[in-house]
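Got a structure for you, questions after.
Every protein chain of the complex appears in place save one, which is left out.
Chain lettering (A, B and C) follows the sequence in which the chains are written, and residue indices restart at 1 in each chain.
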Amino acid sequence: MCKIRVTIWNEFRHEKSNETVKKLYPEGMHKAIADGIAADDLEIRLASLDEPQNGLSPEILEQTDVLMWWGHCHHQDVADEVVKRVHQRVLEGMGLIVLHSGHKSKIFMAVTGTSCSLKWREVAEKERVWTVEPSHPIAAGVGEHFDISNSEMYGERFDIPQDGEIIFMSWYEGGEVFRSGVTFKRGHGKVFYFSPGHETYPIYYNPEVLKVLSNSVRWAKPVYWGKTNCPNVKPLEAIATKEIDLSYLPSRLK
Amino acid sequence: MCKIRVTIWNEFRHEKSNETVKKLYPEGMHKAIADGIAADDLEIRLASLDEPQNGLSPEILEQTDVLMWWGHCHHQDVADEVVKRVHQRVLEGMGLIVLHSGHKSKIFMAVTGTSCSLKWREVAEKERVWTVEPSHPIAAGVGEHFDISNSEMYGERFDIPQDGEIIFMSWYEGGEVFRSGVTFKRGHGKVFYFSPGHETYPIYYNPEVLKVLSNSVRWAKPVYWGKTNCPNVKPLEAIATKEIDLSYLPSRLK
Amino acid sequence: MCKIRVTIWNEFRHEKSNETVKKLYPEGMHKAIADGIAADDLEIRLASLDEPQNGLSPEILEQTDVLMWWGHCHHQDVADEVVKRVHQRVLEGMGLIVLHSGHKSKIFMAVTGTSCSLKWREVAEKERVWTVEPSHPIAAGVGEHFDISNSEMYGERFDIPQDGEIIFMSWYEGGEVFRSGVTFKRGHGKVFYFSPGHETYPIYYNPEVLKVLSNSVRWAKPVYWGKTNCPNVKPLEAIATKEIDLSYLPSRLK
Partner (left out) sequence: MCKIRVTIWNEFRHEKSNETVKKLYPEGMHKAIADGIAADDLEIRLASLDEPQNGLSPEILEQTDVLMWWGHCHHQDVADEVVKRVHQRVLEGMGLIVLHSGHKSKIFMAVTGTSCSLKWREVAEKERVWTVEPSHPIAAGVGEHFDISNSEMYGERFDIPQDGEIIFMSWYEGGEVFRSGVTFKRGHGKVFYFSPGHETYPIYYNPEVLKVLSNSVRWAKPVYWGKTNCPNVKPLEAIATKEIDLSYLPSRLK
């Protein structure tokens, strides 16, 4: 059996500059996620912003089946050409899992075509994640709901397109609601956005969160790789030779 | 009553360089469309690629309720910042009508998030446009189907997202099918793609095509203008002061 | 201008049997709604379960553009033939607004094709209704959110199809979330479900709730009436006369 080749991409700057984050994730959130979802059918690689080509060279992408993305304050530092390359790879079949503040990443706005704007608040409040679609593979083994003791609040209106299938919806202590787990398809690639994951809380050690991420990787695994060219094709049926019909043309132009 | 401010944007190069196109559309396809949909409730302006700022300065966009777009061989000559400006205006509420070869325009790929690739063939074959959603305002007054005597064939697979509501589907003499009229919503703006409209055929004089475009402008008219910022908000409910819950943190990090 | 002919249907039994409900709605919830949304462009009629033909004879339906529906404990007392008649009218173009406990009405389950099941609790808790789609006509003039001081809780998972466009989502004091305002299209008819409206609370006097209902009637107004027959049609293109191709038929059958 071929392993699923997962690349977990992380901005990986908070962990170096912020003491709280450094204590929680000394090797980076991407490493905590990698450890948390490690399994025999996964081949996991880490990548981050300050590596050459932002860690996402053509060679690495070609060896990636599913890309997970965590970014926050430095979305603008990801090169446009890297974003185009990732986008193209999604359209050809690669899975894309976008986490938390990645809602404003260039790549998520590119695949959705929207601003992905939302309301937010950071007061360590409680978030309750409700499973809306229990028969979706991403929700397998997740109960009717699970709680995250401390979370950054992300609230509606979330500006995403209407083809987002809602897998999870969240309730917040402070009074908001949010579509916290949503899937899309773009080209031949599957896309999943999952909002829990603030860097100053230990969310990526939460077993329910890890189960969701773990499920999402299997769900997003490519089953088909396709091209996105525009082929010029020959007719399959005979075309009656004909003049151009000018009957609607204004008389002054005839 | 306020008029709907419509800007019809055209690449407007074929009409200068190609004799066939020049004869059909001596003042440009945008002018033919403007004449064809002229009505008391519309205030129509023309814009084109070779004007300053590609004809779409911030001032012009701010005075545009619905933007119609025809582009073909020179998509790459539209400045990225102009595309971003148009995209932002769509998210805030402006209607966008994308025509024919505009399927590969930067703006349509930006709002869909897909490659918008398709099959094509140019042999002047017959296209029959079927009305799939007769109760949609864009189809008002259009019959069960109408024929276009000569058309460029655009065939499936058309790479667009699944939230495209299908208003029209086309049959081609040469054996293909196509989702030829499809709507989307992005942010607060409505988007309509309509495929008939090849430059070397007099399609923009066809009364059924003009009726569809005419309907689409009224349908896409903004009813709400919104911003796409991410506000930081105060809680609406009391938050119990609390410690960060570290129970899932690995013991080595505690 | 033609008025929109609205029929507000109510089970109208709680108001006779329950003292609390009788005090809040002495003439019925349908009458409170009718008074609350009264306007020059609406022609409102009341109907209820214990009238002949459950208040929905063919004649009344033929004079109805938009039907509003409140039912609760006596869904089973609505005759199947009445439900079929209403359903058929929706498919032909009539608008349908389903309220609160009408989620388990025969007609709502018929148009959705699902069980419409949900979680519930009746403890007079606070509900906050969030506007998810502010540019939708049903949300016109409604703010970012509004509160209902006392509400019956309806919680996810709500078993509805995925083409439900979410206009409102609710937060509940007790910890749940819900897609509280959702639209569908079935045939040529528009359908809107709105969950606030428990009979023992004065919800149908709430100005925000009335604004939503008022908007929904205008949105659901039919713009096209169509039939749902299956016509046998003649070919539009010549069919080459041909034998039946039996090449795949198993040889034992040739």
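Quick note on the criterion: contacts are C-beta pairs under 8 Å (C-beta built on N, C-alpha and C of every residue); 3 or more make two chains touch, one makes a residue touch a chain.
Here the structure is a predicted model, which is why all the values come from computation and not from measurement.
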Partner chains on view for the chain not depicted: A, B, C
Residue ranges of chain C at the interface with the undisplayed chain: 23-24, 26, 87, 91, 104, 110-115, 117-121, 123-125, 149-150, 153, 155, 159, 161-163, 173-176, 184-187, 200-202, 205-207, 228-237, 239-240, 242, 244-250, 253
Missing-chain contacts mapped onto chain A: 93, 128, 134-135, 137, 140, 145, 173, 188, 222-224, 226, 236-237
Residues belonging to chain B that touch the chain removed from view: 128, 130-134, 144, 155-158, 162, 165, 169-172, 175-177, 179
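What we mean here is this: only the chains that are shown with their structure count from here on.
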Superposing rotation of chain A relative to chain B, computed on C-alpha atoms, to nearest 5°: 180
Centre-of-Cα separation between chain C and chain A, whole angstrom: 34
Cα-centroid distance, chain A relative to chain B, in whole angstrom: 26
Interchain centroid distance [CA atoms averaged], chain B/chain C, Å: 32
Sites on chain A at which at least two other chains make contact: 155, 162, 175-176
